[in-house]
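Presented below is the structure to which this report refers.
A single protein chain has been removed from this complex, and every other one stays in its place.
Letters A and B mark the chains in the order given here, with residues in each chain numbered from 1 onward.
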Amino acid sequence: MPYITKSPWIIHYDGSSCNGCDIEVLACLTPMYDVERFGIINTGNPKHADIFLVTGSVNEQNISVIKQIYEQMPRPKVVVAVGICATSGGVFRECYNIMGGIDTVIPVDVYVPGCAARPEAIIDGVVKGLGVLAEKRGRLPAELAEEAAARRAAEREDDDPEAVMTFEVSEDAGDGKGGA
Amino acid sequence: MGIIAFLVLFPFVVALALLLIRNDRGRGVLVTAGSIVIAAASIYAAASFFSGGAAYFDVNEAYEPLSELIGYAMMAIEIALAVVIFVLGVRHRQPLACVLAAAQTPLMVWFELSEGEGIEIASALYIDQLSIIMALIIGIIGTLICVYALGYMKDFQRHSHGEPDRRPWFFFLLFLFLAAMYGIVFSNDLVWMFFFWEITTLCSFFLIGFTRTEEAVRNSFRALVMNLLGGLGFVGAIIYLGKNFGMLELGTILEFASQPEYKGYFTIPLALLAFAGITKAAQMPFNSWLLGAMVAPTPTSALLHSSTMVKAGVFLILKLSPAIGGTWTGTMTTLVGGITFLMASFAAVSQSNAKRVLAYSTVANLGLIVACAGTGLEGAVWAATMLIIFHAVTKSLLFLCVGTAEHNIGSRDIEDMDGLFGRMPRLAAFMITGISAMYLAPFGMLLSKWAALESLILASNPLIVLLVIFGSSVTLFYWGKWLGKMAAIVGGQENIQGRVHVEEWASLGALVALVAAACLSFPTLSNRVVVPYIMDAFAASGSGDVLEKTLSNDNMVIMSVMVAIIILLPLLFYGRTNRKIVPIYLSGAGLDDGRSYTGSMQKKTEFKLRNWYMETYFAERRMNAIGVVATCAVLAFILAMVLGGVIAS
Partner (left out) sequence: MTANGINVAAALSVVAYIVLAPFVGGLLAGIDRRISARMQGRFGPPLLQPFYDVLKLLEKEPVTVNRGQDFYVACCLIFMMVTGALFFAGMSLLLVIFTLTTASVFLVVAAYSSNSPYAQVGAERELLQMMAYEPMVLIAAVGLYLVSGRSFGISDIIGSPAVGVVYLPGIFIGFLFILTIKLRKSPFDLSMSHHAHQELVKGLTTEFSGKTLAILEISHWYENVFLLGFVFLFFANGTPLMAVVGVAVCLIAYFLEVFIDNVNARMKWQFALNSSWIVALVFGATNMMVVYFASVSGWGVQ
């Protein structure tokens, strides 16, 4: 069993929501539920996180933020969508500014339903995510080797060694002139 | 002895020649060739006198017909300089400068014509390990700065539109300065030493006022007044010694004054000489002249701070050390040095102007040297000598780096050096080297500071230990934040270091190599150079075993090994990564240039990172005020008691 399942660190992001699920996520940290039992830590930093816990739905404003946080998490990583808004948009689904659930922007691995999702359900979702994490961890070395080979090939072709990962910025960013 | 006369006279000849040459090409050739000759001659002098211990030279005998003439020539020059100061003082309405010039020179002339006539000087020149060290510092670092100035002054001239080209004057002053410094470190005759001492005062006065702006003139007069005040102390000491003991040879004086049974007789002149040293070493309350000197072109600052001027001050105090140790003068010197170290370090925190940070750091380090010298303990003097060496190399490197940065990015403010690592990578690497060498283990400065701390604990003054402890903690902070700024890698920077003149690179590169070499050879430097000097200097007063009072050899070797590692590590591994490079975290709103984010109203907003200056704690004005009041109190109290004859030793 890979160590990642024993030490899943979480970054929590709350999109468009009523903050109900948000509060329930915090409840998980309290002595009542004590998720640290599983080695879970709420980091608040994508670069340290293994699990992206999203509550609330996606809107025009936060679409790029969600994407960027996701991209800044080093692999292996899983996304857990918590609450009905995160899974499908929920009651906000028909609003003019709502895109829908998190899976409209980034791939979601675990869906936790509920309005608001209960702490037990959230913990259950995270623990389900551990299975996905373990699986992804298994695939990682092969993926990395493949990418390294591709990078080397690209470097041989042109002389630019700066393989900078860029993240896409939505069209609306940068006062409507097509980003920066 | 020929080589010593050569070292004093040759830079002077070069200086005169430079005054006449008006084209860039000729100046370049002359400065470079002159520098090489001076450096080579210094090394030759060091090599030939190195193992011999102190050697004294009888100028009268060697140059029989000339000796009279030399004395009168010096006197004539002194009078001429006094007249120049007086006239300039009147023109710029600086009464204090006039008064001091009018007081000092007539006194000196009167003395030389009356009492001085009768005093036989057996040997006017000498050389010992300390003067060798100083000669090497002047000859190598000083000349590197002159070479650097070639490139720098081209830019300087270009930036000062419409100003007449006064570069011949500038280079004349630089080389004259070197000549005078050699004079100071080789003179055994105090009258000679005073002559050269005054020349350095004058040179720095003209160099500081070089740009002739209102601020420059004001600051140059401040430097002049403070140094003339010290000069007055020097004159007082000479007259006292001449009148009472008929003694004007430094070597003889120190030999007597170091012996416990004679110490009491020399209290007054030594206190006056220490006072002169304190003014020249820019200790509080006189530190403001060195800060004011920052208006001058950067090579001037580098020269004043590293190899000349202030080093003359600490050189004198260091020479006196065996004699003033354990006396009230020693206590005064130690206290002034310690307080200066603390308050100048505090003040440095609040500075964002790179040159002012360097200036306060110089004042602080000189304070530490002065404090060590005041204790008169072998270990402390050992540490002080080491500090002089490492401070000279490192500080000149840093000043020159800042000068180059200033000309290429248009600012000397540390906050404007954002992303220097991308814009001028080599320069940033040099600065990182310099800054680390100033305050981190395992480099020489830190090692010397460590030794200083150890030996100050031995001196019977725990207060000084506290001053040093708090001072060095703060040192950590102000260097750390600058170091961090230099190491920051900001995206999207254009590399502009191709614009730097080749002379500048040559000097900077040589200085970096010197820093590394000096740090690596720390144990050798100690055992072969500094320890023999201490043994000689403390032959009369010391307890003999110098080696036991310095850092143990094991420690020095460990540090040298660490230096080697710390040099090798970045050369081998820095920048070698096969990891994917990703942008920094900006709360999910970062843009891919790494310097901006999507702000409110979806607007691209650039962020700026600024360091802490902690004005509420370390406001410059307040730190200076406290330091000046405290040191004035110490100086006034002890000097008054000593001069009033209340304390005999």
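The working rule: a residue touches a chain if its C-beta (ideal position, glycine included) is under 8 Å from a C-beta of that chain, and two chains touch if they have at least 3 such contacts.
Predicted model only: the values in this text are computed from it and were never measured.
Which residue, A:Asn19, A:Asn45 or A:Asn97, contacts the hidden chain when the whole complex is considered?
A:Asn45
For a quick check of understanding: of B:Ile36, B:Leu113 or B:Leu476, which residue touches the chain that isn't displayed?
B:Leu476
Among the options B:Ala103, B:Ala122 or B:Met562, which residue touches the chain absent from this view?
B:Met562
In the full complex, which of B:Leu19, B:Ile43, B:Ile79 or B:Val465 touches the chain missing from this view?
Once the missing chain is taken into account, the touching residue is B:Val465.
Can you list where chain B touches the absent chain?
Residue positions of chain B that touch the missing chain: 419, 440-442, 446, 450, 453-454, 457, 460, 462, 465-466, 469-470, 472-474, 476-477, 480-481, 483-485, 487-491, 552, 554-555, 558-559, 562, 565-566, 569-570, 573-587, 594-595, 607, 609, 611-612, 617.
Residue-wise, where is chain A in contact with the chain that is not depicted?
Counting only chain A, the missing chain is touched by 2-4, 6-7, 9, 31, 34, 36-39, 41-45, 47-48, 50, 74-76, 137, 140, 144, 165.
Keep this in mind: only the chains that are shown with their structure count from here on.
Which of the residues in chain A end up touching chain B in this complex?
The touching residues are 13, 45-47, 64-66, 68-69, 72, 147-148, 162-167, 169, 172-176, 179-180.
Across the complex, what residues on chain B touch chain A?
Residues in contact with chain A: 578, 580-583, 585, 587-593, 596, 598, 601-604.
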